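The structure under discussion is supplied below as structure tokens; questions concerning it will follow.
Every protein chain of the complex appears in place save one, which is left out.
== chain A ==
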């Protein structure tokens, strides 16, 4: 299982803070595509992925038990 966290506009659009998906191993790129196609999330091209609180690259592997955060463009400061 992987836990996926949503923030800001994504959290509002989906009306939820998180969801859990039954993957054992999946790359960031694959997860991005599946979220868009199978879970009808909005286009995620401008969204960064973090795995266990570190920014992840497209070919990084997400494993069972990981926490993935979807990070829309940041606007702190």
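Here, a residue touches a chain if its C-beta (ideal position, glycine included) is under 8 Å from a C-beta of that chain, and two chains touch if they have at least 3 such contacts; residues count from 1.
Operating definition for what follows: contacts and distances are computed from a predicted model.
Enquirer: According to its UniProt record, what is the protein name of the omitted chain, chosen from "ABC-type xenobiotic transporter", "Molybdenum cofactor biosynthesis protein MoaE", "Ferritin-like domain-containing protein" or "histidine kinase"?
Expert: Per the UniProt record, the undisplayed chain of the complex is "Molybdenum cofactor biosynthesis protein MoaE".
Enquirer: Residue-wise, where is chain A in contact with the chain that is not depicted?
Expert: Here the touching residues of chain A are 5, 7-9, 12, 45-48, 50, 53, 55-58, 69, 71-77.
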